[in-house]
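One structure is given below, encoded as structure tokens.
For this view, one protein chain was removed and the others were kept in their places.
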Amino acid sequence: MAYDYQAVHALDGMIGAISERRVNHLAAHRTTAIAMVLAAPGQTAEAAGILVANGEFEARFSGPGEWLVLSEVHAPETLAAELGLRLGHFAFVADQSHGRVALTLSGPDATRILANGIAVDLHPDAFPVGRAANVLCNHLSVNLARTGETSFDLVVMRSFADALVGDLKVMARSFDLSVDFATR
Amino acid sequence: MTAYRLATGGLVDRSHAVRFSFDGAAFTGHAGDTLASALIANDRLLVARSFKYHRPRGIVTAGPSEPNALVTIGTGERRDPNTKATVAELYDGLEAVSQNRWPSLAYDIGAVNDLMSRFLSAGFYYKTFMWPAAFWEKVYEPLIRRAAGLGRTSLPRDPDSYEKSWAHCDLLVVGSGPAGLAAALTAARSGLRVLLAEQDFVLGGALLAETTKLDGEASYVFARRAIDELQNHANVTLLPRTTVFGWYDDNVFGAVERVQKHGVTIDPGKPVERLWRIVAKHAILATGAEERPLVFGGNDRPGILTASAVSTYANRFGVVAGKSVAVFTNGASGYRTAQDLVAHGIEVAALIDSRADAAESAPAGVRLVRGGSVVDTKGRQRVRAVVTDRGGFEELIACDAVAMSGGWSPVIHLACQRGGKPVWSEALQAFLALEVGAGLVTAGAAAGHYRLSECFEDGARKASAIVESLGRPVAGFERPSIGEEIDPSFTALWHVPGAKSKAFVDFQNDVHTKDLGLAVREGFGHVEHAKRYTTGGMATDQGKLGNINAIGILATMRGVSPADVGTTTFRPFYTPVSFGALAGTSVGEHNMPTRRSPLHGWAARNGAVFIDAGLWYRSSWFPKVGEKNWRESVDREVRNVRENAGLCDVSTLGKIEVFGPDAAEFLNRLYCNPVLKLPVGKARYGLMLREDGMVYDDGTVSRLAEEHFLVTTTTALAGGVLSHIEFAAQVLWPELRVRFLSVSDQWAQMSIAGPKARAILQAVVEDDLSPAAFPFLAAREVRLKGNLKARLFRISFSGELAYELAVPAGYGEAVADALMRAGQPHGLCAYGVEALNVLRIEKGHVTHAELDGRVTPDDAGLGRMMGSAKPDFIGKRLSTRFGLTAADRAQLVGLRALEADKDMRAGAHLLKDGAKPSTLNDQGWVSSACFSPTLGSHIALGFLKSGRERYGEKILVWDQLRGVEAMAEVCDPVFVDPENRKLMA
Amino acid sequence: MRYSALSIFKQAFAGNLGWTPAWREPAPKSHYDVIIVGGGGHGLATAYYLAREFGIRNIAVVEKGYLGSGNVGRNTTIVRSNYMLPGNEPFYEFSLKLWEGLEQELNYNVMFSQRGIINLYHNDGQRDQYIRRGNAMMMEGVGAELLDRESLKKMLPFLNFEHARFPIMGGLLQKRAGTARHDAVAWGFARGADRLGVDLIQNCEVTGIRRENGAVTGVETTRGFIGCNKLALAAAGNTSRVGEMAGLKLPIESHVLQAFVTEGLKPCIDHVITYGAGHFYISQSDKGGLVFGAEIDGYSSYAQRGNLATAEHVMEEGVTMIPGLSRVRVLRAWGGVMDMSMDGSPIIDRTPIENLYLNCGWCYGGFKATPASGFCFAHLIAKGESHHVARALRLDRFERGFPIDEAGVGTQPNLH
């Protein structure tokens, strides 16, 4: 018997194959590698120093001494190990590539759409590009990051991914939104 | 035809006819009308019946304080009962019907109550309807209920949808009249983020009905220019049709926007109403002032309106309620209305001023009666004359409408919703909202500045102060030059003496002056008692119109100042808000989110029936062709697990990774059983208590490395346990070096249980799974064939040889499929939580059905696990309390049914055979029950007083709720394999 | 004066001018046998039963505001006795029996309406808990019925049977439960107590508790010192504040619970219905408003007002349970301060301080208990021992390990 396991994405069968991209777009990322980094007690500054953004990965604030690290360069199987090597005893690392789902919402109405479920002030003065935080979107906790004037990343627990996409569609219904897997 | 549309004037679009119906009759209005103005234009003054006496009622106001003109708008499932005609925007095809009348508005049987009114004084129902006692529910109450209520609904499903949104601003301005516009312009020009909310469908507030010229032009022209400017500021959001209904802590405001409430055709893709949660650094309440009605005999007949409403209808909508209007006033405002009427060519029958010393003079040609009052009115379904009294001389003055002006009250409702008390102003004879808390100020008429110039100046001044407080330079606002303006001063007249018929204070609830007198006489003179006893102020208008007069009347009767009477409490909602808007989108199927297991697809492919388990969908059983009911499927799954093997999705269990040098010490304090010396590569059952000594949750603890653990929780308490752990780490023992991460969603986890589990698993796993290499309670990383890393735990809930295999969630389905293929020769089946439940009951394992929050470890038969030698753990100390160690506590037992045809069900209670059922004789209860395919009989787990001493006793399983009684034998809760031979195989 | 159809008839022809005050407005005397702190439902009922059943007439009720200004006038008026635990069930059933004769007892129509309460269940585990509770009720001789989905559909066709996140499976019905006109309960007991000679003293706030040799001898108030032989606290959400004046620290945390009423509607909901997949409950008042509420706001509060987030959550549950509520408009929201106890059950007991008696911990369920609370508290004050249905409601049950925890959530008051 041959064992060749194909990974299933949490949104497989739920979204995909849109005919036309609209002015606002929600893209689900298939292959983003994700890990959680927890600074060892007392080592927050050291860990943060190592996690300074570079071309390989991006660390997003999750809580004090806790970061969600995303990478399009490293594979899900290797990101945690790579981070573990770099961080050494400064932090604990856990692979979350399967535990979380990353989405990107972009378009001129992105902040209006998000304001239908998120209580945080998303005015660029209050939530500038580069800011990330865990926030509540309706009933779900998501890691929200502003990646541009009109684009945001949302990272959510895998089991809630379908529910979040459903929520975002409802939040966007007065606007023009398409949903698909990201192409890259 | 006495009420009619003027030939010219007003802001309605006369080129645009709008068709609507009222009580089935077709009418026409214009764009820009409210339903009320269109009804007046069509001479429909009688629009409603009052609550108690079913008296004919007409429109009284031109705004949201309307007590009378409540109608049902819409048809079928889109009917909106109790809608105020005075704020309902007219649209083509609008269908409205009147309420609380039978058989018709004109001929209402309920009006007999009016004839009986002497028996129906305030609070009469507290004094009667008591005999015979049984008649209350059967006779009196149904009669009262049918007579009460206003609009009708059969609670059909709402076809429309709603939405919520958050907004953030530096300044929220409520109201778009002169003060609101001045404030918004000042702030907008100074660069603040401004949100301007207006309940009307046209912005401009009082300027829309004002006849004074601003900068030499009509006042509405000024308003339009101001709004155009605001619209062009990128930092301004205008929200017309938006009522701010509540002021909450931290300057958060609730507002509701009517998005699609003004048309027949609804775009189903959009909400009909939107709830705004507005987070405002500052807010200015520019909500204007409310004109008071006068309380005189017969003041409720259709055709009697407030003077400002008469002016508004004439000036803004171009309609008048009569051809000959009597004006009754206690101040300057009545003169202004008389002037407006004269300007529109309407006859003013008389201008009656309660003040003998009034300085104002009437418009040319209008008869002025100084020091006079109205003591009665004539007419039935419309007023046709007023009876005036002047120095004891009565006079009948014919008229077909009355404009009444009783002075003004600032609209301060919102400002007093957070505990700030209204303050009585003797000068203004009104309550003001002075220091009500940071973040909100009133401006303009809402602050008691009634003159137009003051409104502009006050709005600008208060906005400027806010701009400065935010550290920004103030951009100027020049108020326009103002033509003739009036100072609407008045002399309070709480009720007109000598009323010849009922003088109403609260129109909708039919509270009149005599009711208040009775309340005072009976000891209900406190303003809250008077409200609750008479129901004054409890109608859908919440006393916006009538309360101030009630306070004045109570003050007069009690011989004190209105300041001493005080107001009743202002509370949300300023005007009523639909359930739908407040609920938004999280309703019905979307009330709570759903969670999908990573093995959901696998389970679905294998034919699973899913059930709710908290937010999760879990596979409950896997029916096969030919199986007639769930029991057949579950029995087969159970037998198959016991004989061969089964695969069950257990991914929903909470999984928390614990890191750090003090992880072991931490967990040792967290669980009641010892964890400190758990070897690396091993798992252990863990029992967690609350500090009060009761069991909180259970699960497993696995040591993956010296400073790295994985703990599992039950599905139900995954979130709660994580919070509990974080509390312990961050608050109780912050000195311990430990970190946590929920990894529940990273892993797909499956249980492979049954005598053939090892053989099946070995076909997929590279590592050696022989009993020696992978013994009971082994827990470590393994590699699957095909080079996939996984975690394997040899733990069992079913009592069989069993493993739990965890793989990265995305690979879950593929691995489960591979196991099913590998297991086919061994008879592997999928099994669900129902079979799992039967398996664990047979083995005597507890779940939250047993661990219900009132159970100690000893109650559950787990007392020996307690690490009493440990210096400390959560729950240790209070476990030793007398009540928790008492010998007669209910203890976990097994129950074996003695009669094959009688089942036992969870929730049954236990009685000694022959004992009389009573709370005192209650011996315990059944917590879980099932048919055991393994034993071929009904079995159960339950809690029985001193149960462990009572094995062998026969006991009655008493389920009178379902009408079932069954005898059972008390036994050890482990029904299957008590020696654990299968488990250790 | 006695109320009857005849008195109404007579007064009607006298212009309703002959009605006399429902109670006197006495000045406080210098000393009473018993002073009750709190002129709410429980305090007034205690005074009434002390005078009526236990022969003590020299009583004052001191109230800082107006009679009935606390939770008795700001609740959702539900009366029921559908409890599970033996420490509670007999007490609430005793209360229900008192309700059933209350109008005749008080000569005051409190509009007690036995329209039935239905608790909905949504999953097997919840059904099993309801069966356990229903059987506990039947053990005490209290009627209960288990309703399946089909019979519920016939009874309550407006419920959301088709599109609910957590489908309705059935319900537990107690037919004798219902509602009452809340203010009238306070007024009825007040009038009854007054007629038995009790002094009801309004606008009289207790500012201190005087003790000699440890024993309570009276209270300092905004209207001067008033002496007493026994002091009884029935101050609900303010219990801790008054108790603190005597040095008492209690197992109580004060929380705010919101309630709501809609605009008046013709009869459309005939029962009390509670949602099992949340906390929502609803009934229709005789005046036509739908009266409803759900859980407490969750934080310590002495403010009688709630927050919007909780209100929104209440509405979400309401529309999910009854979709037809969507277009119904909510008129008013209000808040009451709840004396949440550590196990969710009340306390009627003596205190470690001589002459000081305690009645508190009613959480959000005190209204239904009003008659029994008054009766049992009066029994304790007069006889010095607990009434047999209130024996479990002891203050020391926490330290002794006999909590009465219906919700099974332990010592966190905001979860009860």
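Order as written gives the chain letters A, B and C; numbering starts at 1 within each chain.
The working rule: a residue touches a chain if its C-beta (ideal position, glycine included) is under 8 Å from a C-beta of that chain, and two chains touch if they have at least 3 such contacts.
Just so we're on the same page, contacts and distances are computed from a predicted model.
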Hidden chain of the complex, named as in its UniProt record, picked from "NADH-quinone oxidoreductase subunit L", "Sarcosine oxidase subunit delta", "Heme exporter protein B" or "ABC transporter permease": "Sarcosine oxidase subunit delta"
Which displayed chains the hidden chain touches across the whole complex: A, B, C
Chain not shown: contacting residue from A:A33, A:A59, A:A94 or A:V120: A:V120
Per the touch definition above, residue among B:E426, B:D872 or B:D972 touching the missing chain: B:D872
Chain not shown: contacting residue from B:S154, B:Q231, B:S561 or B:S723: B:S723
Given A:I50, A:A81, A:A133 or A:A182, the one touching the chain that is not displayed: A:A133
Residues of subunit A in contact with the chain not shown: 39, 41-42, 44, 62-66, 119-121, 133-136, 141
Interface with the undisplayed chain - residues on subunit C: 238, 240-241, 244, 249-254, 297-303, 306-309, 342, 398-399, 411-414
Absent-chain interface as seen on subunit B, which is shown: 248-252, 277, 279, 418-419, 437, 691-692, 719, 722-723, 726-727, 730-732, 734-735, 737, 871-872, 876-878
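Throughout what follows, only the chains that are shown with their structure count from here on.
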Whole-Å gap separating subunit A and subunit B, where each centre is the average of the chain's CA atoms: 32
CA centroid of subunit B to CA centroid of subunit C, Å: 22
Averaged-CA centre spacing for the pair subunit C and subunit A, given as whole angstrom: 49
Subunit C: positions in contact with at least two other chains: none
Two or more partner chains touched - positions in subunit B: 164, 277, 586, 590, 592, 594
Complex contacts: residues of subunit A adjacent to subunit B: 1-10, 13, 36, 38-42, 76, 92, 94-100, 112, 115-116, 118-119, 121, 123, 126, 138-140, 157-160, 162-164, 166-167, 170-171, 173-174
Touch list for subunit B against partner subunit A, complex: 163-168, 193, 269-271, 277, 279, 585-586, 590, 592-598, 601, 616, 657, 659-660, 708, 737-741, 743-747, 763-764, 784-786, 788, 808-815, 818, 821-822
List of subunit C residues in touch with subunit B within their complex: 3-5, 7-9, 11-13, 15-17, 19-23, 25, 66-69, 73, 86, 89-90, 100-101, 103-104, 107-115, 122-123, 125, 127-136, 138-141, 144-146, 158, 160, 163-167, 181, 183-184, 187-188, 202, 262-269, 277, 284, 286-288, 303-305, 307-308, 311-312, 315-320, 322-334, 397, 399-403, 405, 407-411
